[in-house]
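Input: one structure, supplied below.
Missing here is one protein chain; the remaining ones are kept as they sit in the complex.
Chain nomenclature is as follows: A and B, assigned in order of appearance, with residue numbering initiated at 1 for each chain independently.
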Amino acid sequence: MSQSLDRQKAKPHLAEEWVGKIYTFLCILFLITTIFSIVYFVASKGLSTFIVNHVNVIDLLTGLKWLPDGEPALFGALPFIFGSFSTSILAACLAAPLGFCAAVFMVEISPKFGRKYLQPVIELLAGIPSVVYGFVGLSVIVPFFRDVFPGQGIGIAAGALVLSIMILPTITTIATDALAALPKGLKEGSYALGSTRWQTIYRIVLPTTLPALMTGIVLGIARAFGEALAVQMVIGNAPHIPRSLFESASTLTSAITLSMGNTAMGSLANNALWSLALILMLMTFVFVFIVRFLEGRSKL
Amino acid sequence: MKAKTADKIATSIIMAVAALIVLVLAGLLGYILFRGVGHISFHFLTSAPESIRKGGGIGPQLFNSIFLLVLTMIITIPIGLGAGIYMSEYAPMNRITNFIRLIVEVLSSVPSIIVGLFGLLVLVNLFGFGFSLFSGALALTVFNLPLMVRITEQGLKGVPREQKEASLALGLSKWKTITSVMLPIALPVVLTGTILAAGRVFGEAAALLFTAGMSSPRLDFTNWNPLSPFSPLNPFRPAETLAVHIWKINSEGLAPDAGQIAAGASAVLVITVLVFNFGARWLGRYMHRKFTAIK
């Protein structure tokens, strides 16, 4: 034992440390490479419509007619963009109040019952596959709308309703976390002044948790915006801006889902679909940045 | 007494909403199970689908879904664990790490249809894997990785610092400390999350339309040679999964009993998701009890 500690024995652990470091680093590198290649490939394909096929960007974004087989072929994506925004924002408008109420119920009114029943229900709603939502939408909501409202039942209203149930878990979970994280003293102060629970909620709780609630809503919109199959099944897929909520319409995702398999790789019609995918992806990034911004606000 | 009246009204509304949400789920599950379970039979679960005639089953699709799930988890778990360990234990606190965090967040919010398109472009065409189980599994891996990373990170962050220090103080390497002391403690969290992620994989369809494909070759369930194109075990054959099948028969199904088949298949899918969900919940509780038990 007279040598220094460094030289006592062969050190397999040093090799082991390196194996661990390198292995985990490669894993994270795989992740980073993946996201960059997704951005690169979708962008290069999506941009080729403008660069190779010389379609005007403004025409694509504002054009009202999508006629890939037409003479001349027209690529106006506004109906799809409109469809995506209207369904997802409408879905958020439906789901946000419900999610907020559910969160208030779980945190303020009956935490015990909430945790035991409502929480698992919300988690199950999140776990149900989107094709199942689409199927139920198609076989329940669409016929119901057809009977009650003028039109075929398909359309933005049916899409938004299906989406609202799908994004309810996202909004509820974030709202619940925000409400539960509220300092106790804040509410107690209000109760001490003789306020009722509802007064406390809308005067104190709602304003303080607003940024976090907004985060949940934006995340919900983002999820609705990117959802493909459930919407595609109930929206009707007509490529124009509908005149009512109960008339066939399309979204970015539904257009991609329907036509991507039917167009030849590299053709103009195919490239135009990739441009739609690019718009979808860029919107996702916008949503992520809005969420980041809101999260920064809610930490203050 | 206006404030009190408002309070009462608001409370009733909130309780009504909570009840409504429970009813929506109950109605949803009830409808699917009520319509679908009657159609589920041994024949339905094992026989091949029919395109025009009545009486088709979902056998190959069910097999494909399960096989694809297994393949996906085999790829996802080691990479997800590794990346999660890196983020939780090795990543230095600096700008690059923050940037990686942002990247993981972005990847987790990329719509699954985009992941599918990326798979079509890169896996199916560029790498030449074709419409195959393998392409599908890789696409689902991409779709699932951010979740897996988050789960692992969460699990490891929950390990008490003293446990980590105790192991290091005995002269164990960091890697050994992570794998033998920290991961076992994080296991309940990681396992529960992984099962829930598996449920998500099982029901995913949009990412698979253009990667695993929308058709299945005529499978020969007596041929277990993984290299044969008709063998169910061949990972390089196209494979329509249950979720994709539901979508397909709803949008272009020609069989007269398409509605029933979709209902039956949806019921199978929902039952599987329920089993995953309750399984995860039960396992999480069981392991928590076992690890913290006094006896």
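We take it that a contact is a pair of C-beta atoms (placed from the backbone, for glycine too) under 8 Å apart; a residue touches a chain by one contact, two chains touch by 3 or more.
By definition in this document, contacts and distances are computed from a predicted model.
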- Leaving aside the chains on screen, match the unshown one to its UniProt name from "Cytochrome c oxidase subunit 2", "Phosphate ABC transporter ATP-binding protein PstB", "Circularly permuted ATP-grasp type 2 domain-containing protein" or "NADH-quinone oxidoreductase subunit F". "Phosphate ABC transporter ATP-binding protein PstB"
- Message: If I consider the whole complex, including the chain that's not displayed, which of B:I58, B:M87, B:M148 or B:V181 touches that chain?
- Response: B:V181
- Message: Looking at the full complex, which residue from B:S108, B:Q163, B:N223 or B:S251 touches the chain that isn't shown here?
- Response: B:Q163
- Where chain B meets the chain that is not shown, the residues are 93, 160, 162-174, 176, 180-181, 184-185, 291-295
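Just so it is clear, only the chains that are shown with their structure count from here on.
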- Item | Interchain centroid distance [CA atoms averaged], chain A/chain B, Å | 17
- Query: Can you list the residues on chain B that touch chain A in the complex?
  - Reply: 3-4, 6-7, 9-11, 13-15, 17-18, 20-22, 24-25, 28-29, 31-32, 35, 78-83, 85-87, 89-91, 100, 102-107, 109-115, 117-118, 120-122, 125, 142, 145-146, 149, 172-176, 178-179, 196, 199-200, 202-206, 209-210, 214, 243-244, 246-247, 250-251, 259, 262-263, 266, 269-270, 273-274, 276-277, 281
- In the complex, go through chain A and note every residue touching chain B. 13-14, 16-17, 19-21, 23-28, 30-32, 34-35, 37-38, 41-42, 45, 97-98, 101-102, 104-106, 109, 114, 117-118, 120-125, 127-132, 134-136, 138-140, 165, 168, 195-199, 201, 219, 222-223, 225-229, 232-233, 253, 256-257, 260-261, 265, 274, 277, 280-281, 284-285, 287-288, 292
